[in-house]
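Now for chain A:
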Amino acid sequence: MIASVIHQIVQMALVLALAPLLTGWVRLVKARLLGRRGPSLLQPYRDLARLLRKEVVLANNASWLFRSVPYVMFTAIWLAAGLVPVFTTDLALAPTADLIALIALLGTARFFLALAGMDTGTSFGGIGSSREMMIAALAEPAMLMVVFSVAVLVRTTSLAEIATYMMGGTVGLRVSLALALIALVMVAIAENARIPIDNPATHLELTMVHEAMVLEYSGRHLALIEGAAMLKLLLYAALIVCVFLPWGMATPTQGNPLIGLLSFLAKLAAAGTALAVFETSIAKMRVFRVGEFLGGALLLSLLGAIFLYVSRGV
Partner candidate 1 sequence: MGNILTISPHAFSGFVAVAVLLVALLALFALAVVGVAARRAAWVGAVVYGGTAMVCAVVALWAGFALAGRSGAETITLPMGLPWIGAHLRADGLSAFFLLVVNFGGVTASLFGWGYERAQAGEHGGGHGHGDTGPVLPFFPLFLAGMSLVLLADDAFTFLVSWEFMSLTSWLLVLSTHREPDTSEAARLYLIMASAGTACLLLAFGLLASGAGDYQFDAIRQHAPTAGAAAMVVLLILLGAGSKAGLVPLHVWLPLAHPAAPSHVSALMSGVMTKVAIYAMIRVLFDLLGEPVWWWGGALMIVGAVTAVMGVLYALMQDDVKRLLACSTIENIGVIVIALGLALVFKASHTPVIAALALSAALLHVVNHSLFKSLLFFVAGAILTATGSRDLNRLGGLIHRMPVTAVLALIGAAAISALPPLNGFVGEWLLFQAILNAPALPEWSLKIGIAVVGAAVALAAALAAACFVRLYGVAFLGRPRSSEAAGAGEVGVAMLVGMMIPAVLCVLLGVLPTFVIRLFEPAVRAMVEAGPFDDRSYQPWIWLAPTSAIGNSYNGLIMLAAIAALSIPLVLVIHRWASDKVRWSTAWGCGHAEPDPTALSQYSASSFAQPIRRAFGGTVFNAQDRVEMPEPGDTRPARLTALWTDPAWAYLFTPIRRAVNWLADHVDVLQFLTIRSYLTLMFTALVVVLALVAVVRS
Partner candidate 2 sequence: MTPALPFVLIAPLVAALLLVLVPNWRVASWLNVGACAVTLAAALTLFTAKPAATAMLVLDAFNVTLIALTAFVGLTTSVFSASYIGHEVASGKLNPLRLRFYHAMYQAFLFTMLLALSANNLGVLWVAVEGATLTTVLMVSLYRTAASIEAAWKYFILCGVGIALALFGTILIYLAAQPVMGPGLAAMTWTRLLADSAKIEPNILNLAFVFLLIGYGTKVGLAPLHAWLPDAHAEGPTPISAVLSGLLLNVALYAVLRFKMLLAANGATMAPGPLMMVMGLSSLFLAGLMLYRRRDIKRFFAYSSIEHMGIIAFAFGIGGPLANFAGLLHMAMHSLTKSAIFYAVGHAVQAKGTQKIDGIRGLTVSHPALGWGLLAGVLAIAGLPPFGVFMSEFLLITNTFARQPLLALLLVLGILLAFGALVLRVQQICFGAPTGESHPIHGTLAPLYAHLALVLLAGLWLPGPLVAWFQTVAAMLG
Partner candidate 3 sequence: MIDIGYDAAHLLGALVLLTSFALLYQRRLFSLLNVFTVQALALSGAAAWQGYAHDEPHLYITAILTLALKAIAIPVALHRIIQRLHIERTVEPALGIGLTMVAGVSLVTLSILLVLPVTENATALTREDLALSLSVVLLGLLMMISRRNAVSQVVGFMSIENGLILAAVGVAGMPLVVEMSIAFSVMVAFIIFGIFLFQIRERFETLDMRKIESFRGESD
C-alpha cells in the first residue's frame, strides 16, 4: 500500500521530468537524420522555463475559460500519464481508472483545448478546434477498438493487469495484436499532431490543427500547453510500451522498480528514434486526407478485434 503510493508519486514526478526529454530526443534525432547538428537534448526545458517567465498577452474578449484551460488540460494529461505503468504496475491510482477512463481523460483535455480555441473569436482558433474534433472523432473509436482487442484477450481493461498478463507471455504472437499495435501507433501519431497528420513545427495557419488552437496562447499558458503536448507524447509512448512490450516492468510481487525504470528509458529512446525516423521519411498530408488515414486506423483496429475470433477461439 505504502509502496504503491510512493511508486505513484515517483511516477507522477518521473513523467513530468521525462516528457521534455523525449521531445528533445525526437527533435535531436530528426535533426541528425536531416544532417543538422540540432538543438541540445535540454532545449525543451529551456523553452518551457523561458515561456513560464514571460508575461501573458490575452485577447480582449478572452474569458475565464480561456485562462483556466491550460491548467485543466495539463492536469488531465498529467494525471493520465501518471496512470500508465512505466516502471511498475504497483500504482496507488491504478484501480481508480482503467484504459477507458484514461482515453476519456485525454478526451477531456481535448474538449477544453478546443473550447479555448473558440474563445478568442478569431477564425484560426475555430479552424483548429473543428479539425481537432474531427480527427478525434475518428481517433477515439480506433483507440477504443484497440482497447477492445486487448481487453478481450486479457479479460480486463486495467492497465496494470494488462501489463502483468502480457509479461506472462501466455498470449504469444497474435495477428490481432499486430493490427491493434499498428492502429494504436496511427492514433498516437494523429493525437500528438505529428507528421503526416499535422506538423508541430508549422506556422502556416491553413495547414495547422493543433497550433491553430493555441495560436492565442502565450507565456505561462503556452508553457503549460507545450508541456501538456510533451506529456501526451510520452504518455502514448509509455502506453504502447506498457501494453505491447511491458517486459522488465516490476509488479507488486516480483521484479525491481529500478530495473523497470532502466528498461523503460531504453524503450522510450527506441520509440523516440522510431518516431523520428518515421517523420523524416514521409511528408505531411492534406487535412482532408486525415479522415481516410484515421478511418484506416479504425478499420485496422476493428479487424484486429474480429481477428481475435479467427486466430484462436476466445
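How were these picked? Simply put, all candidates are chains of the complex that A comes from, given by their letters.
In this text, a contact is a pair of C-beta atoms (placed from the backbone, for glycine too) under 8 Å apart; a residue touches a chain by one contact, two chains touch by 3 or more; residues count from 1.
In this text the structure is predicted, and so the values were computed from the model without any measurement.
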| item | value |
| --- | --- |
| Touching chain, any copy counted, for chain A within the complex - options 1, 2 or 3 | 1 |
| Candidate 1 contact footprint on chain A (complex, rising order) | 12, 52-65, 71-72, 74-76, 78-79, 93, 95-98, 100-101, 104-105, 107-108, 110-111, 114-115, 117-127, 129-131, 133-134, 136-141, 143-145, 148, 151-152, 155-158, 161, 205, 215-216, 219-220, 223-224, 287-288, 291, 298, 301-302, 305-306, 308-309, 314 |
